[in-house]
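Everything below concerns the one structure shown next.
The complex appears here without one of its protein chains, the remainder shown in place.
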Amino acid sequence: MTDTINTKFTCRDVRVHYGDFEALHGIDIDIPDRGVTAFIGPSGCGKSTFLRTFNRMNDTIDGCRVSGKIHMDGQDIYDPNLDPVLLRAQVGMVFQKPNPFPKSIYDNVAYGPRIHGLTSSKAELDALVEKSLRRAGLWEEVKDRLKLSGTGLSGGQQQRLVIARAIAVSPEVILMDEPASALDPIATAKLEALIEELKERYCIIIVTHSMAQAARVSDKTAFFYMGDLIEFDDTDKIFTNPGNTRTQDYITGRTG
Amino acid sequence: MTETAFTSKAALKRLKKRRGTEWRFRMWGRAAVLFALAALAWLMISIVGTGYTAFQQNFMTMDFELSESILAPDGTRDPEKLRGANYRRVVQNTMYSQFPEVTKRKDKQALFALVSASGATNQIRQMVYKNPNLVGKTVTITVPASDQIDQLLKGYIKRDTDESRRKVSNQQIAWADTLKERGVIKKKFNKILFMNPDSRDPELAGIASAVVGSIMILVVAFVLAFPIGVGSAIYLDEFAPKNKFTDFIEININNLAAVPSIVFGLLGLAVFLNFMGMPRSIPLVGGMVLALRVFPTITIATRSALQGVSPSIVDGALSLGASHTQAVFQQKLPLAGPGILTGSIIGMAQALGETAPLLMIGMVAFVTEVPNSVTEPATALPVQIFLWSDSAERAWAERTSAAIIVLLVVLITMNGFAIWLRNRLEQRR
Amino acid sequence: MGQIPIYMMLLIAVLTIGGFVYNRSAALEKFRAARAAAGGRMAPTAWHSQASYHGYFTAWIVGLSTLAIFIIGLFIKGSGTGFNVAWLVATILTGLAAIILTGRKVSGQFRARTYVERFIQGFLILLSVIAVLTTLGIIASLLFESLRFFKEVPFMDFLFGLQWSPQTALRTDQVGQSGSFGAIPVFAGTFLIMLVAMAIAGPVGLMIAIYLTEYASGAVKKWVKPAIEILAGVPTVVYGFFALLTFAPFVRGFAESLGFSVPTQSALAAGVVMGVMIIPFVSSLSSDVINAVPQTLRDGSYALGATESETMKKVVFTAALPGIIGAFMLAISRAIGETMIVYMAAGKAANLTANPFEAVTTVTVQIVALLTGDSDFDSPKTLVAFALGLVLFIITLLLNVVALTVVRRYRAKY
Partner (left out) sequence: MTMKTLILGAASAALLVACGGGDTAAVKEKAAETVKDAAKVAQTATGGDIRVVGSSTVYPFSTKVAQEFKNKTGFNVVVESTGSGGGHKLFCSGADQSTPDITNSSRRQKKSEFDNCVKNGVQGVVEVKIGFDGIVLANAVDSPVMNMSLKDVYMAFAKEVPTSDTDCTLRANPYTSWSEINPALPDFKIEAYGPPPTSGTRDAFVEIAMEGGAKKVDCLAALRKEDKKAFANIAHTLREDGKWIDAGENDNALVQTLVNTPTAVGVFGYSFLDQNADKIKGANIDGTAPEFENIAAGDYPVARSLYFYIKKDHVGQTPGLQEFALEFTSDAAAGPGGYLEEIGLVPLPDAERAAVRTAVENLSTYSQ
């Protein structure tokens, strides 16, 4: 990664409240435009909560309040005039547990383009579905059974299907919330390979429990602890020479 | 092995006793299940046992001489005029001709009572009305026997009871037996029960108008209750902010589902009839009252169906940029569909069996015609059952049971479908 | 003339659908043009709402505005061909104006989807409010008529009077009779029948629930559960018929063989049949509650060497008790409000008795009898039906609300 990379997200003093409870205590961070940023930290440290602020999925949780500023490409994404729906079209998300819709594989991928009216003909849509599935590395495995239900695939395939579904909307960012935690090692390896490929085109933010995974796939790593961002730096630096003792303790397994 | 606290004699004895208690408890459970099943069996057997005979009825096939001197002394062939002619005389003549030896007035009356007077005269009347050229000819048609004879031949009126205690005289029994031997009286499938509207005479009474009335009520109730029920469930579950007001709505709906149905009848009477001035005994009002009665059921079923859909589905849709409304309507609702359907069917079955509220809004009318629209007076099947069960003639008990059989078959089919749907749903989860 | 509203509604439907189709295609055209201008590839942000939403937006506006004209027309109560033509023209003009005005709004920036979703939400709110309106309607109608009754008969005499014999004159020109409106015997009868019913449905329903959730094998469950649910699906008028024709004579014969004399219509006959009707209600609610008790509790008990019945009685039952009480309360509310069985099988004689072999009457029986009888609509004899209805509503309301709260709080606990 070179220094000329632009900043995708600029966060200043981001705080998240669930009712009276403050889950994040003012986070300042700049997420780069390309590459993979990993969020690590012990359970309940707020990393997932923080991830969900980038596409405003927190809006759907009752009693959840977000304050502070998050800008994407200079645009305030918490601007009251901004429709979160359009934001989410640009910021895709992959969840911990694969959640394909109980529809056909084709319909799963086509759902996004359809609601956004991205294509104007069946052929165009077909092409988009194929392209997305190919990019997610799933095409060869499912091209003969596009009409079958997406829930019939294996866990790893489902997760890649969900990624294909997200890619189909042509987002700029893909958020991944522990995407490999429900997968076996082989499927995880495939997924990581996919992330490796995707980071050329997209800004990827990944929350992970696995230190090794963060070390393998990410370019930058942020360490969260008890609702605070403790350290944010190049992955190599974090894992070899962390600037903070708490980071060090976590990475070496003394906490968490 | 050494004797421990658990292998001592006392402990073993206690264990035996405990096992005994266990066994008895189990038996109580089994007994409770058997009790419920026995009650169900008794109910079904008693109703089917009294009702199945009503699906057949005794008919008489005879020649009727449509003599011009009786029907059209002035030689008219105007159908409207012919309609009012004296068909009773025609039927009487036919009956008398069966036993020419009968001459006394009282005996003739008794003989005439073998046939359904109303049924026979009206059947001939309609024939002549449609085809006035029949006057002067002789027709052979099949008409229902009177309810007394029908009951006699079905064995409900016992021959060995004292003559003064039964409504059929010995002479009439002899006539009926003779006619049966001659092949004039025959038992046939009782089409009347299904095709006719209500009647004063048991042998002519049918459930057609009540069935149509019930269908209309159900359609109105469904068209109103389904959107209200599903709509309020979607609102409460998906869009409503959590505040006092939505809590209030929620309590309201839960309570409404348990409010006695007769209270809805009182509501209909006070609001729809007295306050709004809508007509009495029309399916529209019946449907509106029952819609209010069943929509909470649909709401509750819909809510539990919606809550059963994994939230990750909605998250998935939202993360792709679907709006909340889109996520709910396009992803969640179709998944909740079978659950909603189950709830709706159960609600509709509830509405179909409801009687008390309909009594309050005057749906106990005697209607001689199958209603054509929801604003025409009608009655409903359960109300018809209620009315018939209250009628004096013995033949009604049989017909009431037959109507109940029809109602139960429909209801059990509906409920069975709902249960099947629900089981399939549970398996899928 | 009577047909005109129907034609008007058809017209409104046509305008609404037409508006949808017209503006949807207009939006589609503009969208395609914009896409072509953008070189075939357009960001999702460039065009806010899909074409069909522009169509829906138009449909809502057209539908609502023409419906408003329609309703105004109904209220003006005009007459004659002139009025009808004016009414029709006004509707058409409004509809067309709405189509054109909304059509102008079609653009990438116009947030048709947001508006449509707001309309849908508003509509959903409207639907949920119907529940509140229904309750208000019930309270208002019962209260209104009851107050008229209480003007003539003191409230206390009604609620605590021991004599139910509404013998007041049928008509205003008759000499009045004693006319006691003491509702206690009626409540007592209701209560007695409810007790009989619960004496059957309570233990039987509960034991069925326990047996089916804890003991029964899959095959038994598969057949027994639906069979018991059939009992719940049988209309009450059928139970009434059964009670009247089969069960009441059976009870009487049975009692006579024991040397009692029992009237055909007795609290026992009605109560037992009602109890059978409520069994599935109790059993399904109870099994929900029992199922909600976590398996860990049971496992804990088994691990100590308790038998199944001991676990059931001492652990599961205790844990489930609040929920079961709630279920019973709902069943009681159901028994109190049941009408047809008691109307057909319990009788109309207001005896103040605790003997289930006697005939008693209930609140619901009296409501039906009073409202379908020969009395004047305005006489206290008819109005008292609403007062009884009010009391019935209040009692069941209390039972329901308490029971529902108990059950819900109970479920939240686990």
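For clarity, chains are labelled A, B and C in written order, and residue numbers in each chain start from 1.
Rule of thumb we're sticking to: a residue touches a chain if its C-beta (ideal position, glycine included) is under 8 Å from a C-beta of that chain, and two chains touch if they have at least 3 such contacts.
For clarity, every value in this text was computed on a predicted model and none was experimentally measured.
A.B. asks: Who does the absent chain touch among those shown?
C.D. replies: Touch partners of the hidden chain, whole complex considered, are B, C.
A.B. asks: Of the residues B:61, B:118 or B:171, I need the one that contacts the missing chain.
C.D. replies: B:118
A.B. asks: Of B:172, B:214 or B:281, which one is in contact with the hidden chain?
C.D. replies: B:281
A.B. asks: May I ask you to list the residues on subunit B that touch the chain which is not drawn?
C.D. replies: On the subunit B side, contact with the omitted chain comes from 83-84, 88, 117-118, 121-122, 125-126, 165-167, 199-201, 204, 220, 223-224, 226-228, 230-231, 276-281, 284, 288, 329-330, 333-334, 362, 364-369, 371-373, 375-377, 389-393, 397.
A.B. asks: What does the interface between subunit C and the hidden chain look like in terms of residue numbers?
C.D. replies: Per the touch rule, subunit C residues meeting the hidden chain are 1-3, 5-6, 9, 13, 16, 52, 56, 59, 63, 67, 70-71, 74-75, 77, 79-80, 123, 163, 165-168, 170-178, 180, 244-245, 248-249, 252, 261, 263-265, 344-345, 347-351, 359, 361, 369-370, 372-379, 381.
Operating definition for what follows: only the chains that are shown with their structure count from here on.
A.B. asks: So that we know how the chains sit together, what is the shape of their touch graph: line, ring, star, complete or other?
C.D. replies: Topology of touching chains reads as complete, every chain touching all others.
A.B. asks: Of all chains present, which has the mean Cα position farthest from that of subunit A?
C.D. replies: Measuring from the centre of subunit A, the most distant chain centre belongs to B.
A.B. asks: Using CA atom means as chain centres, which chain is nearest the centre of all the protein shown?
C.D. replies: C
A.B. asks: Taking the mean of the CA coordinates per chain, how far is subunit A from subunit B in Å?
C.D. replies: Going by mean C-alpha positions, subunit A sits 59 Å from subunit B.
A.B. asks: Could you give the separation in Å between the centres of subunit B and subunit C, each centre being the mean of its C-alpha atoms?
C.D. replies: 21
A.B. asks: As a quick test, compute the distance in whole Å between the mean CA positions of subunit A and subunit C.
C.D. replies: About 47 Å, centre to centre.
A.B. asks: So which bits of subunit C are touching at least two other chains?
C.D. replies: Expected reply: 44, 113.
A.B. asks: Would you please write down the residue numbers of subunit A that are in contact with two or more other chains?
C.D. replies: As it turns out, subunit A has residues touching two or more other chains at 83, 85-86, 89-90, 115-116, 169.
A.B. asks: Quick check on the complex: what are the subunit B residues that touch subunit C?
C.D. replies: Its residues touching subunit C are 18-19, 21-22, 25-26, 28-33, 35-37, 39-40, 42-43, 46-47, 50, 227-228, 231-232, 234-236, 239-240, 246, 248-249, 251-256, 258-264, 266-267, 269-271, 275, 292, 295-296, 299, 321, 323-325, 349, 352-356, 359-360, 364, 382-383, 385-386, 389, 397, 400-401, 404, 407-408, 411-412, 414-416, 419.
A.B. asks: In their shared complex, at which residues does subunit A touch subunit B?
C.D. replies: Spelled out, the residues of subunit A in touch with subunit B are 55, 57, 60, 62, 83, 85-90, 92-95, 97, 99-102, 111-112, 115-116, 162, 165-166, 169, 175.
A.B. asks: In their shared complex, at which residues does subunit A touch subunit C?
C.D. replies: 83, 85-86, 89-90, 115-118, 120, 169-170
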